[in-house]
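Reading through the structure tokens given below for one structure.
Note that this complex is displayed minus one protein chain, with the remaining chains in position.
On to chain A.
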Amino acid sequence: MSSESSKKRKPKVIRSDGAPAEGKRNRSDTEQEGKYYSEEAEVDLRDPGRDYELYKYTCQELQRLMAEIQDLKSRGGKDVAIEIEERRIQSCVHFMTLKKLNRLKGRDQTHEAKQKVDAYHLQLQNLLYEVMHLQKEITNASGVSSKHEEIDLVSLEEFYKEAPPDISKAEVTMGDPHQQTLARLDWELEQRKRLAEKYRECLSNKEKILKEIEVKKEYLSSLQPRLNSIMQASLPVQEYLFMPFDQAHKQYETARHLPPPLYVLFVQATAYGQACDKTLSVAIEGSVDEAKALFKPPEDSQDDESDSDAEEEQTTKRRRPTLGVQLDDKRKEMLKRHPLSVMLDLKCKDDSVLHLTFYYLMNLNIMTVKAKVTTATELITPISAGDLLSPDSVLSCLYPGDHGKKTPNPANQYQFDKVGILTLSDYVLELGHPYLWVQKLGGLHFPKEQPQQTVIADHSLSASHMETTMKLLKTRVQSRLALHKQFASLEHGIVPVTSDCQYLFPAKVVSRLVKWVTVAHEDYMELHFTKDIVDAGLAGDTNLYYMALIERGTAKLQAAVVLNPGYSSIPPVFQLCLNWKGEKTNSNDDNIRAMEGEVNVCYKELCGPWPSHQLLTNQLQRLCVLLDVYLETESHDDSVEGPKEFPQEKMCLRLFRGPSRMKPFKYNHPQGFFSHR
């Protein structure tokens, strides 16, 4: 086999070195002579289909033979070897056939075919690559948006409605979106051109008008000096006609120098007076020159300082102000008032006047007020009425809790600490009271939660509080004046009951008021029968305290009175102590407690006609009546001899009622009998 294969191999070896040259030589060989077997020629002649069939058949045969050999071998035996040999030879022949076929499967043909396939493959690759590239280009192109899409075009309906037909070209554009977009862009351009025109026109108009304004302004400013001269000339006429415009004008001139809070107060009070209350008059007091001087730089003082320093270095004999005096000066400086102040005069119906002077403390940024009450006829002040109209207390707690003893500006505390001021209340007599309503009238608001750096005067704050405050002030003065008059009577042992309040009481009242005096706050707190009021927090130091003594026979009734500055909206509160057959107070006698209730809780019936100036006197009269009832209805003690001290004169339906065995304290008008609530 090897010899056969070597023969066949030789031409194969030659053929493997460079195909084209070989091909030529091969052809020439076959042309020359058919001397020896040429595989190459055979390759051209053979049919590849038939070769494939042969190949298949040979493989099948080989397989069959191998299987038979396998069978024989496994069977074993002597003659097996011959059979096997025979088949071996056949197999070899088949192997040879396969070898030949393999060789014949001319590389050229397959090579050519392969090359063709490769070429096609390459073409395919190129095309695919191109396709990919083109696709990329397309996506890129579609990603890029054209500028025209960024323009906000009007909606389609509007476009067709508004655009002139030569632009919209409905027939064409309806069908073709590209044309439609073009048309819309056209229209957009049209519109823009038109609007640009309009804009230019408007600009030029504006310029024209501005010029006109300038001209008019010039004209007006030249008018001012002419008017002034007319005003001057008219002064004598004004005076003759009692129309002091000039005076008001002067006041406004002065007002310009007021510090902002006083200015707000001035403006708002004047406005309120003109609009709502003709009895209010507003004036400015103080030195305008000093006010102007506040804003001049202190040049002279600087020179002084340097002088004194220089001298100090030279001579130690020169006296320096002591530390105490220095501190005092600093305090004075801190509490300095603005040289101008605003005066408000409220005139009441009975010709009494409340004079209010408002000051501004410049370094503390707060306002204070000083009050004075004057009456048409001179008042003789009863002893107990001292505090009613005193400047210090007449306006105390005008609004509940507004005692005016502390500065309303929280920032002031730090300033006070620096100069050793404990509290502003030490200086209120001199400076006036810094009530909260005063700050509000000056437009100043000091919020507790967030202390502000600079608090500026606000007109609306002042305006919103003006009317209520003015009304409260008037009510306060009237109420105090009424009390003033009543106290004079009370001190003489007479409870002044007006005719329109007579119906509240029986005709005959036997118990009498024998004493009416003021009581100091500390003394009130010390009384043994006022504990409940003190514990309830109703006995603060802003109240006024009095003691009334009502007597009948051997019975003495003490009544401790708390008068709230807000009288008569807030009723006076009574606490009683009866000395008769022992001491009876609300803690050991339910009826005494009930009597207190009759004046403290059931006071509304005793208010009388508005504005309730009769409340206190009616309460006192009621106490007298209650004492009468108490004494006359006291049950007779069987064990004691003799008649009752106080025979019952009051008409009562029943003497005792309920679990607490209450006396009949309620007076019924006009029947005139007493019953229980």
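Simple rule for what comes next: a contact is a pair of C-beta atoms (placed from the backbone, for glycine too) under 8 Å apart; a residue touches a chain by one contact, two chains touch by 3 or more; residues count from 1.
By definition in this document, contacts and distances are computed from a predicted model.
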Complex member absent from the view - protein name from UniProt, among "WD repeat-containing protein 58", "rRNA adenine N(6)-methyltransferase", "NADH-ubiquinone oxidoreductase chain 2" or "EF-hand domain-containing protein": "WD repeat-containing protein 58"
Touching residue (missing chain; options A:Gln60, A:Thr139 or A:Ser635): A:Ser635
Residue in contact with the excluded chain [from A:Ala255, A:Val353, A:Ala463 or A:Leu538]: A:Leu538
Which of A:Gln191, A:Ser281, A:Ser489 or A:Asn600 contacts the chain that the document leaves out: A:Asn600
Positions on chain A where the hidden chain makes contact: 397, 400-401, 532-533, 536-538, 540, 564, 566, 569-571, 573, 586-588, 590, 593, 596-597, 600-601, 635, 637-640, 653-654, 656-661, 675-677
